[in-house]
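With one protein chain withheld, the remaining protein chains of the complex are depicted in position.
Labels A, B and C are assigned to the chains in the order they are written; within every chain, residues are numbered from 1.
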Amino acid sequence: MSKLTVQARDVEVLVLDVDGVLSNGLLIYSDNGEETKTFHPADGLGIKLLQSQGVAVAIITGRLSRIVEKRAAELGIKHVIQGREDKLQALEGLLTELKLDLSRVAYMGDDLPDLAAISQAGLGMTPADADPFVMEHADWCSRHPGGRGAVREACEFILEARGLLAGLRQGFLEGTGL
Amino acid sequence: MSKLTVQARDVEVLVLDVDGVLSNGLLIYSDNGEETKTFHPADGLGIKLLQSQGVAVAIITGRLSRIVEKRAAELGIKHVIQGREDKLQALEGLLTELKLDLSRVAYMGDDLPDLAAISQAGLGMTPADADPFVMEHADWCSRHPGGRGAVREACEFILEARGLLAGLRQGFLEGTGL
Amino acid sequence: MSKLTVQARDVEVLVLDVDGVLSNGLLIYSDNGEETKTFHPADGLGIKLLQSQGVAVAIITGRLSRIVEKRAAELGIKHVIQGREDKLQALEGLLTELKLDLSRVAYMGDDLPDLAAISQAGLGMTPADADPFVMEHADWCSRHPGGRGAVREACEFILEARGLLAGLRQGFLEGTGL
Partner (left out) sequence: MSKLTVQARDVEVLVLDVDGVLSNGLLIYSDNGEETKTFHPADGLGIKLLQSQGVAVAIITGRLSRIVEKRAAELGIKHVIQGREDKLQALEGLLTELKLDLSRVAYMGDDLPDLAAISQAGLGMTPADADPFVMEHADWCSRHPGGRGAVREACEFILEARGLLAGLRQGFLEGTGL
């Protein structure tokens, strides 16, 4: 078993950045002041699959948006930390609350503010279109870009390391689903 | 005549998933609570061409959206089933109503919740950007991604199998259209 | 001088389809009933350059949208025909009004409803992502997709055929612009 697989197998919480990871890296502004974000249903299903197997999912983002709350609620994500540029400190606060060690965390981010968390988490992950310098410090990089399948891939990577992916897929083939 | 052509020729209803198939795979959320979906006019024309030749088109989606009703109404799609994650059961209910057998159904979906329906329909179809595991269980995969031409290709594949595509195109060349 | 250059040189009006040509091929619907279209500033500049040299620009579209009126007004396009699926007949009506022959028309469209007009116009044009069957019947195809530079390329092709492009570019280099 590779070191990377061991790291993935031991993950107890997947922590996600929003812009460029759970959402694509676009800030969409209307001239009436409205903001819009886009999400991907395949990422949402990945998160639900992971949660169904007892792995928690959390969000830490530097910006503030009601949209993130709505999407988190849809996906049953309970830990949503917004408005924190100091992501490593925010992550450490979350881990104290969850009584978990950094070695049990998979952290997925795409840019410099995520770098310290990616570098110190047990499993540092980036989407395919992350900042190149951040990518160099990650343990794992997805083939799909952020907001378009990167999170799904990350979830499946963790499920596969635990030997759970094939069984979950078989359930859908038989029509029993989740 | 290939087995695939025979399957396509016998199709009496094309059943479509929405997110990732009829719409591109993006959930677009505004901070005022509004949701947005994108559709493709070329897909719409494909659906109208298919309907004009007596093949029905239906929609089954796991989510709920007024946008889907609006787009379905524009395209003359009468059978619209929303909010059903159990897609195979929803499909079976529709077929009872239409007095049709699964062998006469083309079902196009892109992710695990569509897998049982794709695998049991007479013609299982996926867009080019479907989940790889789902693609393995489909009979046919489009070259265009979902929400950007995949449905048009599916409609033309069925029309071609029935020997109807060339005549329809000729009508447009002569300016008589549909 | 190639036959294509001669056709382009003699063009007195460029007629554009909207969805898939002047706008990208996406219908963006909100659940409050709002519709959105996207345009490209580079296409807009191409239209202004062409008009500045005495070539008219017109729009014929099968759909109906206030957005098209707004964009046409911004670009100084006076001839805007909406809600016409019978595009060749709509084009013929426009030409009667403009006292022009079909041989003096460049028509750019992307799908089957445009096919008769493309095939009969003096210069039939399509964007890079047009329907393949329609492309086969066009005289010219852009390298850029619709709504993302296809119209700019079409305008520059006509200006180049008239020997006007280099001079226009030089004006911008010298800061005199249009």
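The rule is short, and it goes like this: a contact is a pair of C-beta atoms (placed from the backbone, for glycine too) under 8 Å apart; a residue touches a chain by one contact, two chains touch by 3 or more.
The model shown is predicted, which means the values in this text are computed figures rather than measured ones.
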| item | value |
| --- | --- |
| Touch partners, limited to displayed chains, of the chain removed from view | A, C |
| Sole contact to the chain not displayed, among A:L115, A:A138 or A:A154 | A:L115 |
| Touch with the omitted chain, as defined above, among A:L88, A:C141 or A:A161 | A:L88 |
| Residues belonging to chain A that touch the chain removed from view | 19-20, 25-33, 36, 63, 85-86, 88-89, 110-113, 115-116, 119, 131, 133, 137 |
| Positions on chain C where the hidden chain makes contact | 24, 28, 30, 34-42, 44-45, 65-67, 70-71, 148, 168-169, 172-175, 177 |
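The rule we apply is simple: only the chains that are shown with their structure count from here on.
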| item | value |
| --- | --- |
| Interface numbering overlap (same over half, different under half) for chain A and chain B | different |
| Turning angle required so that chain B lies on chain C, C-alpha fit (0 to 180°, nearest 5) | 90 |
| CA centroid of chain A to CA centroid of chain B, Å | 31 |
| Of all residues in chain A, the ones touching two or more other chains | none |
